[in-house]
Every structure is written in structure tokens, then in C-alpha cells.
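As you look at this complex, bear in mind that one protein chain is not there, while each of the others sits in place.
Entry: chain A
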Amino acid sequence: MAIYVYAENINGIYKKAAFEAVSYAKAIADKDGETVTAISINPTDSSDLLYKYGADKVLNIKDEGLKGFSAKAYAQAVNEVADGNIIVFPHTTDASSVAPMLAIMKSYSLITNALEAPESLSPFQVKRRAFSGKGIMHAKADAAGVIVTVSQNAFGIKENAVSGSEEVKNLSVANEDTKVISHEQSSGKLDLKEAEIVVSAGRGMKGPENWGMIEDLANLLGAATACSKPVSDIGWRPHSEHVGQTGKAISPNLYIAVGISGAIQHLAGVNSSKTIVVINSDPEAPFFKSADYGVVGDAFQIIPQLTEKIKALKG
């Protein structure tokens, strides 16, 4: 039986998280000698993009009623076409809204925030994020079928091209309970959870007017910007940028923390970053203990210099 994967798109464009989920599904399928069937709702992107990561088949659901997102209606649509006993989702906001509803519809186990490929397939067992990144749980599915959501940036994207095929599914799912009134997407802004590099700053920046140098460094690196909780609480930055235990949990390849002392709640949201750089004027800042590289010094001098030096490296 095929491994199914929910390939999320936003306004028809596949998300990076969709490619990661397909890569994850392909890793499972290869272990089990199975094929990967990707499900997408109203995509405009080409299915070739999913074949590249190992999708043997792409089911394109076409449904005018699903133009706007509805967790319940999307779960119904996926339920109609997903016919396997392993279904992979990315752990994005939308996908992690759909997955629990689908788990009830199918009476499947749901394991969220998977960090690695499964430890076993029968029974399905996988390491997952727990205690806000302060612990790891080995979770085992009890039901005959399992839905797994993959923590973003944890497994990575792995090219594994196959010659896939596409099938269009015309559905008409009833969606009477919710209606999208407006959809605002910040243009040109990198998604924090998908970003491979994140430049983050805290109260050490002294005020929101000083964020220009953080943004300059982020732009140069192709990075997203983030902040600590106190900074979003006092309104220097939007709370959508707050990373930590009660904000977003992120796992970029590189996390640069500027003027953040490293409270345990902040670390919880960022300690699965692959490389952590801490820049702080206080040599006693606890964050240094959890960093790979540290610089003690004045951010207002260091950040512009660092930006220049990286610019020189990039030529």
C-alpha cells in the first residue's frame, strides 16, 4: 500500500515543508518497498517539483469550495483520497490543523513533531519533539494506521527524482462553516519556521529603531528575523517573530542571537538549531553555555562589522 503525503501549497505554490514531507515519505517508502502518493489541494505549481523528491504519483484535488483554507473541509478532502496506512504531513500551521481531524476520521494514531525517520515501521515508532525541545519522546502508534507530522527543518529536503504521474481528482467538499474573509501574506518576507538561517535579537538592542542592522544582516544571509519574548511583549517586534517556549519553535541551520541572555524558555524554542552563534555584551549570559560560537561585545559595533565581513566573503 502506498505511503501518502500531504504536499502543502500556499496560493498554489508548494512550500519548502511540502518537499521535506515528500522526502520523508520517500525515506519510509524505500524502507518498505512502497510508493509515494502526494496529495495537493488546488496547486498551480507543477507536479514535477514533487517527483523531484520522490513522489511517484500526485493526486491534484480540484475543488472551488477549497479555495480558502478550512481545516475541517481539507481534512474531509484528504480523507476521500488518502488510502494508505501511513500518511505524512509537514508540521506547518495548516497541516497540523488538518492532521488531528483526519486522525479522528480514519481512527488512526497521530504522532506530531517527528524529528527523524521512523525507528520502526511495524509498529510505527519515531522520535518526536517534547517538552518544548527540552526532551525527546519515542512515540509508538497503536492503531493500524498512522498520521505523522514532520517537524520543519528536522529531516531536511532530499532530492530523489522519480518519473511520476499525475491524477486530477475533482471533488466538491461541503464547506459551510467557515469562510476566508481576507488573507494577508507579507510579501518578500521569509517564513521564520522554514528559514535555514535566522537572525534574532533581544532587549540588548535597546529599542525597535535599532533593528535596521539586524535586518541588514538577515537580508545579506537570506535569513528570517526573530526576537525574544520580552521584545515582542513590549511591542518592539510583532509576536509572530517571537521564538521560544510560548512562541515559535524553530530548527534552522544557523541561529544568530544578538543581545539575548538565553532564558530557559528562549532556549526551548531554538536549541534544535544546528549551529548557534551568541553575541552578547554580558560574558555571564547563560546563552553562551548553549552556543557553538560566542562573541562577548557590543552588538552595535559587532553586527555592522560582521555584516561587512560576510559581504566580503560572499563577494
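The rule we apply is simple: contacts are C-beta pairs under 8 Å (C-beta built on N, C-alpha and C of every residue); 3 or more make two chains touch, one makes a residue touch a chain; residues count from 1.
Here is the rule we go by: contacts and distances are computed from a predicted model.
Choosing from "Electron transfer flavoprotein subunit beta", "ferredoxin:thioredoxin reductase", "Ammonium transporter" or "NADH-quinone oxidoreductase subunit F", the protein name stored in UniProt for the chain missing from the display reads "Electron transfer flavoprotein subunit beta".
Residue-wise, the contact with the chain that is not shown comes from A:S96, picked out of A:S96, A:N160 or A:N219. The omitted chain makes contact with chain A at the following residues, 10, 15, 68-72, 75, 92-94, 96-101, 103-105, 108-113, 125, 127-143, 176-186, 189-194, 197, 221, 232-233, 239-240, 242, 245-247, 249, 253-254, 263-265, 268, 271-272, 274-278, 288-298, 301-302, 305-306, 309-310, 313.
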